[in-house]
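Shown here: the complex without one of its protein chains, the others still in place.
Letters are used for the chains, namely A, B and C, taken in the order the chains are written, and counting of residues starts over at 1 for each.
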Amino acid sequence: MSEPILSVRGLKTHFRLRTGTLKAVDGLSFELQAGRVLCIVGESGSGKSVTAQSIMRLIELPGRIVDGDISFRNQDLLALTEHEMEDLRGNRIGMIFQDPMTSLNPVFTIGEQIVETIIAHTGASKEEARARAVELMRLVGIPEPEGRLADYPHQFSGGMRQRVLIAIAIACEPDILIADEPTTALDVTIQAQILRLLSDIQKKLGSAMILITHDLGVVSAMADEVLVMYSGRMVEYGDVKTIFRNPRHPYTLGLLDSIIKLDDSRESELRSISGLPPIPIDPPPGCAFRDRCVHAMDICGQQDPPWVETATGSTAVCHAVQAEEAGGPGAGAAP
Amino acid sequence: MTRFIVMRLLTIVPIMFGVSFFVFILAHLAPGDVTTTLTGPYATEETREQIRESLGLNEPLPVQYGKWLSHILQGEFGKSIANRRMVAELIFPKFANSLILALTSAALAYVIGLFAGIFAASRPYGYFDRFTIAGTLMFGSIPPYWFGLLLVLLFSLTWRWLPATGMTKIVGGGGPIDVILHLILPTIAAGAAPAAIIARTVRATMLEILSQNYIKVARAKGIRRGVILRKHALRNALPPIATICGLQLGYLLGGVLFVEVIFAWPGIGYQLWQAIQARDIPTIQGASLIIGAAFVLVNLAVDVFNAYTDPKIRISEGVRSR
Amino acid sequence: MLRSLRTVALAGAATVAGAALALGALDTKPAKAESGGTLIWSIPAAMSLFDPPQSCGWLTKNATHMIFDGLVELELGKPEEGWATLRPALAESWTVSEDGRTYTFNLRKGVKFHDGTPFNAEVAKWNYDRFSNPDAPQYNSVANAYLNFYARWIESSRVVDEHTFEIVLIQPHYEWLQIGQSSCGQPEMISPTAWEKHGDQDIALHPVGTGPFKFVEREIDVMVVLERNDDYYGEPAKLDYMVYRQITDPATRIAALRAGEINMVTEPTWDEIENLVDEGFQLLLQPNVPSVWYAAFNMNHPALQDVRVRKAINMAIDREGVAREVLRGTGKAEHGMLSAGTFAYDPDYAPYPYDPEGAKALLAEAGYGDGGLELTFEIFDYGWNEAWEKWMQRDLKKVGIDLKLEKLEWMTYLGKWLQGMPETVAMNSMGWGWSVPYWTAHATRCDHHPPNGINGGWYCNEKVDALYQQAIQTEDQAEATKLYREANRIIMEEDVAFVPVFSYHNPIVLAPNVKGFVNGQENWYDYTLPWVEE
Partner (left out) sequence: MTDAPGLHSQSVRQRSAAELRRENLHIMWRTLTLAWHAYAKDKAAVGALVFMVIVVLISIFAPWISPHDPTEAVGTRGGLPGTDGLLLGGDMDGRDMLSRLFWGGRVSLLIGVVPTVAATFIAVVLGLFAGYVGGWLDQVVMRILDVFFAFPLVLLAIVIAGILDPGVATLILSITVALVPYIARLVRTTTVSVKQEPYIEAARAGGATTPTILARYVLPNMLAPVIVYSTTLIGLMMVVGSGLSFLGLGIQPPDADWGTMVSDGRAVLKRAPHATAFPGFIIVIVSLAFSFIGDGLRDALDPRARVR
């Protein structure tokens, strides 16, 4: 494989709250190849969005990236000045957020908000930027774009707004497109349209994409690689086919069960994950999933789980998987 | 937009009506009787009664109110009972004096409040922010009559830089420069609390707005931090900022009584206070009404401004598209 | 002149256009001789109307008696004399008839009002008719009300010739002429021509008199400016201008004085006096002020019906303590209602030396041995932080009386005060007096119960009334003094109707460059005497 366009190593993003340190992302590593789609999956609060924002360096106090490195085209993003980073954002890395209703500034016109990005990064004239904006709006499927440049966000529906946001994110044909649950807030019918649009654009531009979602259906449709997160940590990472066919981590397994169950309508084995994920404020050592895990062992509460390169080619972070790979007792995760 | 302004202008009518009504009621409810100063301690009840009669104070309140209102509507404020001056002649110059002080104090409060608030919000929980919070609390809770005196003690008495009282020098004064010199200390004293309040509001509003999604989007677009602050955030913070600024200006226009007392500034607040003390009903009513009107007008201006800056209202008619 | 200056100040500041127009207009000449300058006094409250018979109050009198003259006036330039006596003003001389009823005034010739019109007997009668003759066209019922205490004695007046004016009283009254030297209602002469011109209402805005100062301008609740009348018939004033600047806040007044923005302050607190004197300011005191600060008992109050309680309260007050601690040399303990500014005053009269034990014993006799007596004391908001009333509160607490101070804003207070005390109120406070001893009658006469007078404590003793009646008909002051002292003794020792506490020596603090100022035996001063070196 060629050199990854983005590689994240040991990323830790912590929030120092009055109530303690929230370890929103605590040791995350992955790579993204050009033109590929990486899906990050996990429940709310598992640190997916924080990961995305860490890559963009959008984390604000009291949050801070405390450790790790993020390299984009062999460039250490964490070493860049804020100005250099600003030049990169929206230019080489574009981002789409989950709530289109609140992601547009209500007091500026749609046109102004697209044009602004173009001018900031290309130094184009107003007219050029405007022309480009029209082109972009057409590209993302907004009808009669010329007439709608002067409209304000409140005159747009949710789906249309998300299209505008996509237009903004791809305005400079970025190398990486990060989409943070881009369809969560939309109607189901619109969701499919937007995902198709994203997929089309990603292919057209040849960008790499990080798609954050909790919808495994989306993952199976879009992803090349999958990264499963739980409580700020990676639990499993690998090729989408591998993971879907052969999930190793008990959590991934649970996640997949909950959709497979619908497909199979197998009512015999209702395996949903009981309980709630812990909020990782000053978490104790050990595996965060252990309280909900059917395979929990004593060691899970004592030591952080190890990274295990599984035989199937994925990476799982689990004592049980390690034991299993080593052929020891207590293995029983696989069907 | 025009429709909005017209509608808003129409709401002034009931407000001013309400203000006039309450002013009237309270002025007449106030205990103590103007005839005690008008006739002195040896007057017989007959004489007092006669005076009340001649001033129309014996008529039923609704009749008095009706008469007063119809005079006001004709621009007639009546005559001061206590000193025989025409009320208009008495209060308009005082209001002008208050206006001068209010405008300088408001300007000071706006500049300090806005800059401190924005800067504090741009680096939340930093040193400057903490400093600002402490400062706003302190200036918000310093009794103004003490603060004013402290300023006088330092700047007028110890260092002898600035005059301590009044609006002009009594002997040989009165030029613009003289007035400006006399303005400085009262301006600081009157502007301190509004500055603190504005700073606090601006900071809170900016923090709230900076946590909005569209700010994050703007950052993700690669817009420079300063531009985000100045353009995206500030523009959205304008309505609440304008509202608080308007409120403070209205409060200052009402004559900051304590500052006017401490600096012997001949303003409308002090005039009203004196009129209240003399139970000079026409003056009380006139001064209260002008203060109320100023407040209402400032509020109107703020509302129109906010409507103008809010595309939802501005675009509500006309362009409403597709 | 000055008026234009002030207008320019406003316009200038508002437009920041008209530059230094203002300066130089009031170019006071460099002081060579002992004259000139501008005296600026910070007055603590608003002045009343500038129409003498309709005006009321010490403050206002300070300005009006400079603009206007009466037939006679108080001699306020001789502070060494015990009390202020009358001296000629518009009347060069006067005589009182044998029966004490007819006063004949020989008027000064060639006197002109500030508007140039002459003063004569016709004018004098016109002015007296304005407040005493209901049939006169210029009659003003308010003026009559104010001057009631003076006008009620007048039977008739007439013009004898151009320069002779005669007033006949309904009964002999040897203090009548000096009673007119009160501040609330002033029988001083205004110009009938000005009155014709401006009308009975607006004349107050256009004061035209014959006095040593002319009215320049009055900015309501801000200041009053007078300038010297160079055509004054008497000894002309030395000051060029007299300015009364209203500064309500006591601390601000002192600041303004220190900053040199005013040069005269009255009623400073003891603390400020000591500092100011240290800093080189002049302090003038006047021990013979014709007023006493007192609390009046409500004779209708259930607990106060017992004279022992009233007496005990008088014994429980440490008056010397008030003089020493509250007034700090700016006042003196008083035990009677006769003030030091009157001829009947007895400086040695002290029936109530501080005696808390005696007071306790008396209270025990009256049934309050274990305390439990709760009394309401209505007081008014005044510049010195209610210091002496608080002192009373403390002293009474020591003998088991819980004195509740009820502080009221002045106008509310005045309204209540004039109505007399309801049974729920035990005492109220006041500081007042005239330069004649007859004043006490106003606070004690049976026929002066509200609403017909200011006897708000409902005191009544016909024996006392008879003594007053006799006193005013006695020409010999030594004889009258005996009568007044007897009345005072009955009021204070037999009936115990008041708690006189102290007299205030009207401290005046002046800038070092104010010269020749005299703190006369009144609450208003003779501004023709001082000058300001500049």
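To be clear about the criterion, a residue touches a chain if its C-beta (ideal position, glycine included) is under 8 Å from a C-beta of that chain, and two chains touch if they have at least 3 such contacts.
All figures in this text were calculated on a predicted structure; none of them were measured in a lab.
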item: Which residue of C:272, C:334 or C:526 touches the chain not shown here; value: C:272
item: Among C:196, C:406, C:423 or C:479, residue touching the chain not depicted; value: C:406
item: Selected from B:30, B:177 or B:304 as touching the chain missing from the view; value: B:30
item: Candidates B:78, B:113 or B:292 - the one touching the absent chain; value: B:292
item: Interface residues of chain B (partner: the chain not displayed); value: 11, 14-15, 18-19, 22-23, 26-27, 29-32, 133-134, 137-138, 140-146, 149, 153, 200, 247, 250, 254, 257-258, 269, 272-273, 276, 284, 287-288, 291-293, 295-296, 299
item: Missing-chain contacts mapped onto chain C; value: 250-251, 269, 271-272, 275, 325, 381, 385-387, 389-390, 393-394, 397, 404-409, 412
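Keep this in mind: only the chains that are shown with their structure count from here on.
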item: Chain nearest the overall C-alpha centroid of the shown protein atoms; value: B
item: Whole-Å separation of chain centres (CA-atom averages), chain B against chain C; value: 38
item: Gap in Å, rounded to a whole number, between the CA centres of chain B and chain A; value: 52
item: Partner chain C, residues of chain B touching it in the complex; value: 31-33, 36-45, 47-48, 50-51, 79-80, 82-85, 90, 93, 96-97, 99-100, 145, 149, 152-153, 156-157, 160, 163-180, 183, 261-264, 266, 270-271, 274, 277-279
item: Chain B-facing residues of chain A, complex; value: 53, 56, 58, 61-62, 82-83, 86-91, 94-95, 97, 99, 102-108, 116-117, 120-121, 147-148, 151-152, 154-155, 165, 168-169
item: Partner chain B, residues of chain C touching it in the complex; value: 5-6, 8-10, 12-14, 16-28, 38, 40, 46, 48-49, 56, 141-142, 144-146, 148-149, 184-185, 201-202, 204-205, 219-223, 241, 243, 245-249, 251-252, 255-256, 258-259, 261-262, 409-415, 418, 442, 451-454
